[in-house]
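For this view, one protein chain was removed and the others were kept in their places.
Here the chain labels run A, B and C in written order, and each chain numbers its own residues starting at 1.
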């Protein structure tokens, strides 16, 4: 079994992307009998999805997890749902700053993650790693690739499972920004390994409350 | 032209629901030539949607706006998207506390609001009223009725426009809770009137960024 | 009996200072038999204290309350303690941006407010107005004038009571800034009136917990 994990190159003025740093440390390792393959994805509208599809074609993974940075979050947050909109508050790495355009025109409003997000959160917390379900991946390139991924997997016939996991700033980023939460790289890496393991082991997701009142 | 506005009865231990207090003040008024009709909706899974459908049938409005309380938010937030999941962190007013069940089984993952949410935010800010687009209505009864509404409007053939607007706690609620933001009732009422007017006047939504990075 | 209330002119790029707007509405009114007199104070190191001392000399009040804006706070917050340091993260209105200098050299590290801060908070909450005790007035011009005031009152022989109350942004400020809490002007005015009344009526402060763990 193969698991494809992707990370973005840095964006928004940052020189480091914790997602990419964490993802690099997973490359080539084996988890629960599965081989982890990693890829760097450009933080660019369209090109990111193209790069991801190419990687899926090359690697032929059973599981695909895109990982991205969520500045301001303090926990590892598997995303529940990808929505079909690009509404970029800042430009991407090639200067695209679109407002309210579809990720994939003429396509559904949203796709659910097919990762066992509740089980991932439960197992991370069990390991002492802060985690929560997130109900919005935003409307920037993270949500863009998440939607692009889920649309592609659905069009392939759902032979692979996939989803998106947001991770916090690294401490060295927070040290420069001041007033922002962070998570140490080794904890993020342990969290992602546990998330991969939980996904491999799960037939179906568990039922724990992960909701928000609003 | 008629506009139907709904508010929930109080929930989560509160004795007042600011949504309902605000909505009551709109009953029977005229905005931009349209008559505003209001209804109270039970904060109960299923019954809330049934009550809303009944109200639509009775009133035959061109526009339907459900209004709900978002404790912890500091602005009036029109919601962008309703998602097809009930994941109740607390029980509703009849004790239902479901986890990860569909609002409407065998139905799309999500529906877009058909209110001009960007225009509403722009006009409220213009009036000095704090407002932002929200990309998640949560997974409790607010999202439940929002999804139920949009599904119903779509099944009717999209002859009516509709959506959901979240409003903050009232000051008297925040005074008891401590450490929570709030908004004065008269500002909420002014904001909802402006939102109704913007919806009546808009043929299509404007294009302003209302996105979040994550 | 006379009560002197001061408000700052706008600072930090704002064109309105809610403290001043609120204070203006109190000018000349009578509360619990006392006359309220108000003064505008420049947001400038040194000059603000000089203006305040001059106002005290002119008005001869029994009670002095300086009011200032605390962007980001969501409640009316009477301050507990003034500290003898100026550490200005931004320049004041005449460009002074000092770091770690004393407000009054060779003077105590801090002075307690002599307002009944716990009673004020209790009475505001009773009225449905969000309020909390604050344990830090910051290190900018608000703390500067608060320290200058308490030092002056102590040197006079404590014949007058005094202190500082922070108030939130107004809604029109929050509408421009986005993502900031606010409080309606009429609620701030009601809150300040209640605070003045509580101060006049109190012989000593009440004992309610207003502490923070850190």
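Here is the rule we use: contacts are C-beta pairs under 8 Å (C-beta built on N, C-alpha and C of every residue); 3 or more make two chains touch, one makes a residue touch a chain.
These figures come from a predicted structure and were not determined experimentally.
The hidden chain, counted over the whole complex, makes contact with A, C. Touch with the chain that is not drawn comes from one residue among C:125, C:152, C:166 or C:194, which is C:166.
Considering C:18, C:42, C:68 or C:163, the position touching the chain not shown turns out to be C:68 (whole complex). Touch with the chain that is not drawn comes from one residue among A:1, A:50, A:90 or A:184, which is A:184. In the full complex, the hidden chain is touched by chain A at residues 74-75, 124-125, 127-132, 171-172, 174-176, 178-184, 186-187. Touch with the hidden chain on the side of chain C covers residues 12, 68-73, 80-81, 83, 85-90, 97, 99-100, 108-112, 118, 135-140, 142-143, 166, 205, 207-214.
Definition applied: only the chains that are shown with their structure count from here on.
Taken together, the touching pairs link the chains end to end in a line with two free ends. Central chain assignment: B. Criterion: smallest distance from chain C-alpha mean to the mean of all protein C-alpha atoms. For the pair chain B and chain C, the distance between mean C-alpha positions equals 38 Å.
With each centre defined as the average position of its C-alpha atoms, the distance from chain A to chain B rounds to 30 Å. Separating the centre of chain A from that of chain C, both taken as means of CA atoms, is a distance of 47 Å. The multi-chain contact residues of chain C, meaning those touching 2 or more other chains, do not exist; every residue touches at most one other chain.
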